[in-house]
Structure formats: structure tokens, C-alpha cells
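In this view, the complex is presented without one of its protein chains, the others remaining in place.
Coming up: subunit A.
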Amino acid sequence: MEAAEVIWRRDPSALSLDDVYSMAKSLGSELQSLTEQYGPESVAGVVPQVVRVLELLESFAATGRERSCPEQELLIRAVQSMGREERQAPDLEQKLLEAQKKEHDLQNKLSNLTEENQKLLGQLAESKSQGECAAREERDLMLKLKVVVDRQRDEIRSLTRENHQRNKDTEALQEQLNRVMNVNEDLRRKVAVVNAQLKSSLQRKTELEILLQEKQKEVDSLNHKLFASQSVPDKNMNRADCKSQENNVHEESKSCQMCFTKEDVKQIVQERNELKTNLFLVNEELKYYQRELLNDERIPTLLLCGIKSAIRKQKKKIKAKMLGIVESPTSRFGTWYGKPTADPGPWEMISSKEINMIKKEGADDNA
């Protein structure tokens, strides 16, 4: 209640809005107590008037603060003049001045602070924006990196796939290579075989050619012989003439007598066989005598002659057998053209009688 009393005693110039509200409050409470005591009709006429007064007071207090500066100075001067006169409140004036000064300082400080605050706010905003910028950059970077990584991953995948494919291709190629190598080897072997065959056939060809040449020579020589024999009867003829004639005939007949006839070859072969047979028999006989010499057996001359004769006889038989012909004492032509009529058979039995006969013959010869 003391504070309320202070308010009621306050100087009108120092009256603030809060003071007015507290006055209204106390008046309200006073009016409340009156209504409680005497009913609401008792204060009905007073309340709108009081409210009006309080409103006025409120507006006064509100406007009074704005107008206060020049009015305050005037008031201060009036107070100072009054103060000189009355000297009742010097301390208050001084305090007021001090407070005004303080207020001024504080207002200055406030403005400084607000300025600073503004600055700081600006800085904050700046730093904030800067941070945002960095984050965005980072995100951008991340996105870029992600793109790069994705691309690289795809690349790696495609490369692995490609690699796989390549490996498969390589294997297939390797297989093919092996196949080709096998084929190659086969072909080489075949070529070698063919080469060998070619070589041998070439060799055969040269041999045949040589044989042909030899034959040709033989034919030539035979032709020569033929003409020589033809020219023998004409002994009266001049030798030179004969020769020239022979040459002419030779040249003429050369074209028509290039080859042996079948009979010629037969004859040659037969002659060869006969000679070979003789050679064989002579060889064997030689061996026989060699053996006798080596054994150093003394054979009586009688027996030796018998043996010789036997050998002669046997030789004839063996020869006939070997040549498959009938024994014939006639000339070779007889054996050549005479057909082998009797088969001599594989066996030849010479009886003891025959041996005795041979021995006898030998003895006769010796005698």
C-alpha cells in the first residue's frame, strides 16, 4: 500500500503508463470494495467517469513521454529556478541529470550493441551461407564421384565380360590351332610319302630309260650282225661297197626293226638258262673236286675215270631236268624249238645196275 501511496504522490511529469495502470488497479479494487458494501448501483454513475479519467490519464502519460524532451528542459529550467528559490530538491535534479546522462550513455551503448549485433548477424549469415556453399560443393563432388565410380564400375564389368569372351575365343583358337597342326602334320607325312614315291618312280624311270638304251644298243648290234651275215655270201663284192650298202640297209631297216620279236627274247632267255645251268654244274663239279683234294683221298684212277664218266652222264640228265627238256645230243636249236614232250619228273633213280654199267664204261675207257 505504500507503493500505491507513492504513486498517488508522484509528480505529473514523471507519471508513467505503468503508474496509470497501477492507479487504475487500486481504483478498481476500491470500487470493488464499495460495490461489495453498497451494491453495484451505488457506484454505477461514478465508474464511466472514472474510466474516462483513467483513459485520459493513460493518453496523457503516453503522449507526455514523447513531448517530454523540450518540455523537460523547460521543466528543468523552471525547476532549477524554483530550486534556486526554494533549494528544496537539488539532489534530485542532480540525480535526474546523472540518470539522464546514464540513459544517454546506455542509449549509445545500446545503439553500438545493436550495430554490433547487426554486424554479427551479417557475419553469421555470411558464414552460414559459406557453410552451405561448401556443403553443396561437397555434395556436388560426391555426385560427381558417384558418377565416376558408376562409370568405372560399368567399365570394369564390361571389361571383365570382354575378357571372359576373349578367353573363350582364345581357347577356341587354341583348339583350332591344334586341329590345324594335326592336319598339317598329316599333310606333311603324306607329302613325304608322295615325295618318296615320286623319287622311287623317278629312279625307276631313269632305270627303265637306261634299260631302253641298252636294248636299243643291243638291237643295233643285232641289226649290224644281221647285215654282216647277209653280206657274207657276197664275198666277191667290193668291201667298201658292201659296207656302204650295209649302212643303207641298216638305216632303212632301223625303223622297222626297233624291237625284239617274241622268238628273239625266248631264244635269249633259253640260252641264258642253259648257260646258267652249265655254270651251276661246273661250279658244283669244281666244288666236288676241291673237296676231294681237301680230303686228300686217294682214288684209284680206274674209279676216278668211272666217276668222271658218271658225272658226265649225270650232268646231261640234271641239265635236261633243270631246263625241262628231253635229253638230246643234237644242236642247241633242237632243244630250243623242240617242245618239252616228256615230263622228266622230280625223281631220278639210278639203279645199282646202272652204277655198275658206269663203272664198266669207265674201265673200258681206261683200257
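Throughout what follows, a contact is a pair of C-beta atoms (placed from the backbone, for glycine too) under 8 Å apart; a residue touches a chain by one contact, two chains touch by 3 or more; residues count from 1.
Throughout what follows, contacts and distances are computed from a predicted model.
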| item | value |
| --- | --- |
| The complex's invisible chain, by UniProt name, from "AP complex subunit sigma", "Serine/threonine-protein kinase STK11", "Ras-related protein Rab-34" or "Cap-associated protein CAF20" | "Ras-related protein Rab-34" |
| Candidate in contact with the missing chain, chosen from A:Arg52, A:Lys225 or A:Lys276 | A:Lys276 |
| For subunit A, residues in touch with the removed chain | 200, 203-204, 207-208, 211, 262, 265-266, 268-269, 272-273, 276, 280, 284-285, 287-288, 290-291, 307, 310-311, 314-315, 317-318, 321-322, 324, 340, 343-344, 346-350, 352, 354-355 |
